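A single protein chain has been omitted; all remaining protein chains appear in their positions.
Order of writing sets the chain letters: A and B. Residues in each chain are counted from 1.
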Amino acid sequence: MADNIHSTHQGLFQTTTIEITTGSREVALDITDRCAAFLTERAAGCDGLLNVFVPHATAGIAVLETGSGSDDDFLATLRELLPADDRWRHRHGSPGHGRDHVVPGLVAPHATLPVIGGQLALGIWQSVVLIDTNGDNPRRTVRLSFFG
Amino acid sequence: MADNIHSTHQGLFQTTTIEITTGSREVALDITDRCAAFLTERAAGCDGLLNVFVPHATAGIAVLETGSGSDDDFLATLRELLPADDRWRHRHGSPGHGRDHVVPGLVAPHATLPVIGGQLALGIWQSVVLIDTNGDNPRRTVRLSFFG
Partner (left out) sequence: MADNIHSTHQGLFQTTTIEITTGSREVALDITDRCAAFLTERAAGCDGLLNVFVPHATAGIAVLETGSGSDDDFLATLRELLPADDRWRHRHGSPGHGRDHVVPGLVAPHATLPVIGGQLALGIWQSVVLIDTNGDNPRRTVRLSFFG
């Protein structure tokens, strides 16, 4: 702990961007491993906070269970709450694309999460998930920042 | 505590977990007092940020008025937006339990809030509220982290 305590005295801030291939359809993409790899490299076993931020206007960051249907359930919920129909004032891009711009209002593009000993202190069933309903944009950037 | 207090001037990070009894029905539980007690003990009168994080996949952290109906209104909204019916792919647990796993998509399991002079800088009508629609899980952990 002596080294950790030493670095806390200097407010370690580490930031990077990673590229994510989301493809041409809506996705709930588990990026927990990418967050963990960043922390392994940059957090140096320290405690602090990880800020996950997606700098796009049609995406969000959620913390969900993945792999047992809930990721698809969440995308289905967003389809129902924000239908891809002609109600939207924002009319660029694919039909119904206006809904994609409302997604970050309900699923914020940022999450700030505790890090203990260089690892995300997630619950056993939690994953960090990039929500992207916008199939027109197959590649996304995510910014990861550690403050320890 | 002497060492911790010393480091407050240089980037103090303090973290702990607290246990919350949520019982067997859905709840919007005011945990502001628990947050305040943590800050009294650990923030030592400093400015900074409090991160409130619930490490469970069927719960969220909201900031709401409590005690005048809005907490119940919010639970009713979640029942309407996320009905406990058979639409969910995630099918473990009680009937309709799949909805509980979608809750954190709309009510994120984290909140990062300003602390001034060791106290949460909340508005007069704001409370920190644990949202938990999952009656199958009567006890919950919440992680509180102060960064000052």
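Keep this in mind: a contact is a pair of C-beta atoms (placed from the backbone, for glycine too) under 8 Å apart; a residue touches a chain by one contact, two chains touch by 3 or more.
The model shown is predicted, which means the values in this text are computed figures rather than measured ones.
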_Residue, one of B:A36, B:V63 or B:A84, that touches the chain absent here_ = B:V63
*Using the touch rule from the top, list residues of subunit B that touch the missing partner.*
9-12, 47-49, 62-65, 68-70, 72-74, 76-77, 81, 106-108, 111-114, 116, 121-123, 125-126, 131, 147-148
*Could I get the residues of subunit A that touch the absent chain, sorted low to high?*
9-11, 13, 15, 49, 51, 53-57, 81-82, 87-92, 98, 101-102, 104-106, 108-110, 112, 141, 143, 145, 147
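The definition used in the following text is that only the chains that are shown with their structure count from here on.
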*Where the centres are mean C-alpha positions, what is the separation of subunit A from subunit B, in Å?*
19
